[in-house]
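Here the complex is missing a single protein chain, while all its other protein chains stay put.
On to chain A.
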Amino acid sequence: MRIFCMGFNLYGQLNDKKPCLEGFHIWYDSSIENIYLGHTFSVAKAKNILKIYCNLSENPHFEFSVNVKQIAINEKNILVLLTNGQLVKISVAEWTTKLLPKFTEEKDEPKLISCNCKLNLVLTTKGLLYSVPEQVADFINSNVIDIKTGKEHALLLDTSGNVYTMGCGSKGQLGTGQLDDHTTPELLQALAGIKIVKIAAGGWHSACVSEQGDLYLWGWNDKGQLGQNDWTVLATPKAVDIGENTEVNVKKVACGTKHTMVLLENGLLYGCGWNKYKQVNNTDQEEYHYFIKIEDFPYKEYFVDKIVCGPWNTGVVGKVRNKTK
């Protein structure tokens, strides 16, 4: 797998020495299946192994007896969901592991995890939601397929394309039209009737892509992370145009704390928001208030598999294009 990385790298989390990567740097490791970028470290996953990249530690790695299904990271911990349903917590300060005691019901087990400094969310196979170890009241939905957490809010997506939001809403990130907090996920009324297929959460903003390829953004816009200039706080989802061509469909989206990266169906990469650490584009412009085409991704040789944003950096997972085609 090739990961094209740019942005904040003070702790070597993008597998390079320079503290800030200006323009894409290629990180090639055929064994890596997935990568998670944090503020001060990154985690590469390969089957039952997790490798940590952090130049303040001796690149610790963890091997589990069964495969790793999913991981979630925050400033202090790495939460690991194993294929046998067990949850392991790795402390970032000591790089020690701890098996979490079972908190779910008898015949139930964790299916999806997502965490940040305020929320540690676990969805079970029965569709119950836990803010570990407590159960979140009044919510059950076994069709949830994705959870994304911002600094203090969360988005949930189910197979029908419904989006639910919960957590802190003080910067409009819940999309309810108000700035109130919600302790339980609530259906995002503004997007009801639109089938959503992708969700992403920035620090205090939220993103969704519909089946039709429309991009919706809302929440905090202090650095232009919503790709528009009119609001500092937008509490209701708004469809955003990418570049000049309004016809182009959006395929994927990822968010850093204050930036947003999207992949279009035509293979082009766009970004907006905070660029102090060159997390959006290799220029000295500190903020992009509208989506800008990222020119230095080698579109011709690679196609994008997925975008992974860390808080202040961006990784684009690419595969070599099949040349015979």
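By definition in this document, a residue touches a chain if its C-beta (ideal position, glycine included) is under 8 Å from a C-beta of that chain, and two chains touch if they have at least 3 such contacts; residues count from 1.
Here is the rule we use: contacts and distances are computed from a predicted model.
Here one chain is missing from view; checked against "Translation initiation factor eIF2B subunit beta", "ER membrane protein complex subunit 6", "JmjC domain-containing protein" or "UBC core domain-containing protein", UniProt names that protein "JmjC domain-containing protein". One of A:66, A:99, A:117 or A:239 touches the chain omitted from the figure, and that residue is A:117.
Within the complete assembly, A:54 is the residue of A:54, A:163 or A:199 that touches the hidden chain. If you put the hidden chain back, the residue from A:4, A:41 or A:288 that touches it is A:41. Summarising the interface, chain A meets the missing chain with residues 8, 10-11, 19-20, 39-41, 54, 56, 75-76, 92-93, 117-118, 151-152, 168, 170, 178-181, 203-204, 230-232, 257, 276, 311-312.
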